[in-house]
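With one protein chain held back, the other chains of the complex are shown just where they sit.
Here the chain labels run A and B in written order, and each chain numbers its own residues starting at 1.
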Amino acid sequence: MITLKEALKLPKEEISNLRADLKRVIQEKKNIGAYVEQLTCKPISEYGEGIPVAIKDNIQVTGWEVTSGSNILQGYIAPYNATVIDNILKNGLAPFGRTNMDEFAMGSSTESSFYGKTLNPHNLKCVPGGSSGGSAAAVAGGMAIAALGSDTGGSIRQPAAFCGCVGMKPTYGKVSRYGLGAYSSSLDQIGPITQNVEDAAILYDIIAGHECRDSTSANIVHVKVGESLNPDRKMTIAVIENYLEDASLEVKAKMIDAIKVLEKEGHKIIYRNFINSKYDIATYYVIATAEASANLSRYDGVRYGNRAPSDNLKEMFRKSRSDGFGEEVKRRILLGTFVLSSGYYDAYYIKAQKARHFIKAQYEEIFKEAELIFMPVTPTTAFEFGSKSDPLEMYLSDIYTISLNLAGLPGISVPIGKDSKGLPIGGQLISKAYAEQDLFDGAMSLERALR
Amino acid sequence: MQFEVVIGLEVHAQLNTKTKIFCSCPTSFGHEPNTNVCSVCLGLPGALPVLNKETVKKSIAFGTAINAKVNKKSIFNRKNYFYPDLPKGYQISQFEIPIVEGGEIYIDFEDGSKKRIGVTRAHLEEDAGKNIHHGSVSYVDLNRAGTPLLEIVSEPDMRSSEEAVLYLKKLHAILRYLDISDANMQEGSFRCDANVSIRPKGETKLYTRAEIKNLNSFKFIQKAIDYEVERQSNAWEDGVYERDVVQETRLYDTEKNETRSMRGKEDSAEYRYFPDPDLLPVVIPDDMMSECTKIPELPDQKRDRFVSEHGIKEYDANVITSSVEMARFYEAMISAGAGAKMSVTWLTVELQGRLVNGTNIVTSPVDAIKLASLVKRIEDGTISGKAGKDVLDYLMQNSIDVDEAIEKLGLKQVSDDGAICAIIDEVIGAHGNKVVEYNAGKVQLFGFFVGQVMKQSKGSANPNKVNDLLKQKLDS
Partner (left out) sequence: MKIDNALLQKLENLSSLKISNEKREDVIKQLSEIVEFVENLGEMDLDNEETTFTTIAGGTPLREDIPNVNPNIIQTILANAPLSENSFFVVPKIIE
């Protein structure tokens, strides 16, 4: 598959060929179900004529049915473009196809999508990860040049790791959320999922920047990272030791190999420890579900989407939402409602916001001594469909990705090898807030060294 | 049993900004349904709120006007509940840290005494849309959704429905003087809810309060409160207070003049307030704070100035300053050279009494300049006060200037001493015997002479002059 960098150099006439070829491949590899259109047997959604970029189904594209992988948004046609879509259109790219996702971005396997499951291209019995499983499977499966995903607790990085491609989450605020169907407002970020690190930097540069229609958009001028990528930089990289210990043997082994490689490249490796990741997960599931419980209240069947008919208003609300939302979404709404309700607000919600401060400070401590942090993306490789039936078990697979979102930091997942069954393993680099240059330089170095 | 009434008032005032509080849709009234809406106020997926700068500025002005603390930093919270006119399923409001806290409004009684009413807080929030019920369905129009509101909450300091109305009228005047709201009750830009409770006189604790909604005129507010006080007092005296008086929302029925329970609506709705993560804290920049704390003269200040500088009575000054439009009208008359005391009378009695069929001070066919001219013509003796009334009647119906009207109606008064003396001489000459009786002590005949002179002059003699000259002649 042509890279994004190469595609951007193509003369205009060849782009339509590129698009036609891609449509063919998407049709051929229908069984993977990376795109919603593959699962619903509809033609690929298009807008504009530029280089095709696959778009996660929670990012608004004018005229497309954009449903966050949910029954409740069936019939909703987006009437405006998300900021990231306007940005890619201005740069010769075009949204091309809706990628499958966990419903409302709540999940780590894309199993909860209304449309059905997406398969991991490396092993069809395994999940592609989630919630941006469709985007990662499309890129890894040779069905997309590049894709956009969203990351609230690891939803770009984890599927990228499971599928063996690159996935990057920007510093919170660097890429506008305007037009991203919200899950957890203070944690959500849109980011690139690509075949290599340089493509991720290019796509990141295109989508990043201040948006005045977004009050949480960082008010700084974006300095492009793609033009000054330097894989030769030598940096101090902190490895989080206790996280390494908690990973599976195969993930740990590949991580150790990667650390050796980084050392050989001339980076200085130091070892540090974080608090037990169970606190990160607890903090995340209080904050994210609280915000989500309110963000999803707009789905009431009144103005758009799927309404369950009734003679009685209250029944209409209840039935539309209960029929329209899947099990996991309902669970998280109930949980979020619980932690915000009177009597519990201080004990859960406020406490979690304090824990968040602690977690953020923990990172800042380490960044006093290192430019980057290196840790696993996931404790295991892609698991089999249906193997995690207990919600809590599923949540616990997010141990390495979640704390970044809480701290608002940028992170990138880079493939570092495969396990004995051929399933990809990802390594995660993290930098200080707004230091994406460090992040990409380090990732370029790692990628090159592993080649 | 002697009861004391405890009243607290909540007013939602729509701010008269050009756009909504969190999006750039125009604020509107009476337009076609769902025309002033966008992704934000429709609650579409992916839409985000951005705060309107003007709402902050107007809040600062209000806080300054009521001597309150304007919080440099305040927070927006989500207030969560489901209703068709609430597109996001939550209202963005302020909870623990509002933009304005702890102010006061003074009310003035007719006897000249004043009372301080505390204002607990004022906070910014967004309005909901409109739900129009029709048979078995409701029609939802979201034009109004997102209109900025300032919710102003008083302390429970009022002790009668009269005090409540005085507070509301003063608050209304302040909003209009600052020009931060149209504050029009009929149009819904000034909405009042009353919290009413009673307690045995002398006690200080607060008993159960009922919240009365759907009050859209000062008259109905007074009646609703009176009814509710009676209902609660009766319940107490009949021994059924616990059963009949519960913390609930009641609607006022204007036809039957009674309040009715709205039980069935979620009284103890749990709103699960939390800081809105789509917004950052409201932080007022220093330059905005100093700019917006410079507010125009307020009703009380204007009143005090009119009393001290123009020498009019406080009662009259209160009437003049009760609305910003009347105050401006009066000030324009003074600027045009009319005397203060006469301006008061001619504005508040003569003109006001002639504004019928929906015309008001702003739409009056006789503007301040014209009325001032009329007053000046009375003051300089050109016409009598009585003639002035006829001229005013004429001016109300005809677009003509004052002097032309006086000419046309032939109401110019004779003030020339010589002319008047001539008439006096005639009258005295014709009623010699009465002159003798007057000089002998029958002083009440003076009125008869005045009447004769006026009749002889066909009413055009300047009455003051007549009095003075007649007295001179008769006493000599």
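FYI, a contact is a pair of C-beta atoms (placed from the backbone, for glycine too) under 8 Å apart; a residue touches a chain by one contact, two chains touch by 3 or more.
Here the structure is a predicted model, which is why all the values come from computation and not from measurement.
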Chains shown that the absent chain touches, full complex: A, B
Sole residue of A:Lys260, A:His357 or A:Lys421 that reaches the chain not shown, by the stated touch rule: A:His357
Option from A:Val286, A:Ile402, A:Ile425 or A:Leu439 whose C-beta touches the chain left out: A:Val286
Contacting the left-out chain in the complete assembly, out of A:Tyr47, A:Tyr80 or A:Phe385: A:Tyr80
Candidates B:Leu51, B:Leu355 or B:Ile400 - the one touching the absent chain: B:Leu51
Interface with the undisplayed chain - residues on subunit A: 75-77, 79-80, 172-173, 186, 212, 215-216, 218-219, 275, 278-279, 281-283, 285-286, 293, 297, 300-307, 310-319, 321-322, 325, 327, 330-331, 333-335, 337-339, 341, 348, 350-358, 360, 390-392, 395, 407-408, 433
Those residues of subunit B which, in the complete complex, touch the missing chain: 17-19, 24-26, 32-39, 42, 44, 50-54, 56, 73, 76, 80, 82, 84, 132-133, 135-142, 264, 270, 272, 275, 277, 279-285
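Heads up, the rule we're going with is that only the chains that are shown with their structure count from here on.
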Computed distance of Cα centres, subunit B from subunit A, in Å: 57
Residues of subunit B defined as touching subunit A within the complex: 39, 42-51, 78, 80, 82, 84, 87-90, 136, 138, 140, 142, 270, 272, 274, 277-280
Subunit A residues touching subunit B - in the complex, by the definition given at the top: 58-60, 66, 68, 73, 76, 78-80, 82, 177-182, 184-186, 212-216, 290-291, 293-294, 296-300, 302-304, 311, 313, 317, 337, 340-342, 345, 349
